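Up next is subunit A:
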Amino acid sequence: MTLGRHLLLPLAVLVFGACVDTTPIHVEETHKDAGAGTSAECRECIMGEGQPCRSAYDQCLALPDCPEFHQCVLERGCYSPAALEDRLACGQPCIDSIHLTSSHPALPAILALNDCSQRDCRAQCITE
Partner candidate 1 sequence: MLALTLGVGLSVGPRALAQPASVPPTVQADLVAKLLPYDRNFEKRAGPIVRTLVLVKPGSARSRIAAEAFKSALSNLDRVGGRPHEERIVNYEGAAALAKSCRSERIAVVYVTPDFDGELDALQRALAGVDVLSVSAVSDYVSRGVVLGFELVSGKPKLLLDLPRAKQQHVDFSAAVLRLMKVYR
Partner candidate 2 sequence: MKARWSSGLLLASLGLSAPALADDTESLESALSQSVVTTASTQAESASSAPATSSTITAEQLRIYGIRSIDEAIQFLALGVIVSDPLRTPDLGARGVLLPGDDGKHFLLLVDGHSVNDPLYGAARFDQGAGIPIDVIDRIEVIVGPGSVLYGSNAMLGVINVITKLEKDYRGGHVFGEYEWDRSARAGAGAGFHFDLFGERAEITAAVEYFRRFGPDLSFDKQAPVFSGVNGVTPTYRRGGPADGIWGGKVSDAYFAEAPMGSLRLRVADFDISVLASAYRRGIPYTYGLVDVDFDDDQSYELDRALRFDIEHYAAASAFLQLTSRIYADGFDYQRRVNRDALQGCFRSGFSTCQYYTAGRARWAGIEERISLNWLKDSSLVTLVGLDARMRWVSAKEDALNFDTGEPFTSSTGVVDARAGLLSPYLQQTYKPNLWLDLNFGARLDVEERISPIVSPRGALAIRPFELTTLKGVYSQAFRAPTWNETDVGTIRQARAGSLEPEVVRSLEGSIEQRVATQRLMFGVFRTWWENLVEPRTLTGAERGELQSRGELPINAVNVVQYRNVATLNNYGYNASWDGTLARGRLSYGLNATAAFARRESGQGSQLLPAAPNFFGNAHVAYVAGGYAPIPALAVSYMNDRLIDRPYVSGFRSTPTAPPIAELRATLSGRFPGLTGIGYRLSGTYATESHGAYTAGNIPEIISPTTLPTLAPVDQYSVFLGLRYDFATGDGFSEPGGAP
């Protein structure tokens, strides 16, 4: 680290610069809807017999609310985004519909499906 690497902030700017703005920012989170739902390839990869994510799907079927949640995200095309936050933004209505919380019994299975879709069904599902 050499002297002068950083810009030397003038004393006046540092000390008397503009007041810190603490005004909250509101960002409209669009609930992304893929519109056409989930592609057939993606559905097959997740739910097809012997397919990579079938076991995770079977676990979901056995848990209360999980089948409804999964159907909801399929219809909204929420397996398309790559990142979790984007998937959450898409699936928020589904989350609200079953009152999904971190203690919901279906959550582990839902997370397992999410992981599997991003890892083993990446090529078939992720389009963004």
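One rule holds for everything that comes next: a residue touches a chain if its C-beta (ideal position, glycine included) is under 8 Å from a C-beta of that chain, and two chains touch if they have at least 3 such contacts; residues count from 1.
In picking the candidates, the idea was that all candidates are chains of the complex that A comes from, given by their letters.
Being a predicted model, the structure only gives us computed values, none of them experimental.
Here subunit A appears alone, and the candidate among 1 or 2 that touches it in the complex is 2.
Those residues of subunit A whose C-beta lies close enough to touch candidate 2 in the complex are 1-3, 5-6, 8-9, 11, 14-17, 19-27, 29, 81-86, 88, 95, 99-104, 115, 118-119, 128.
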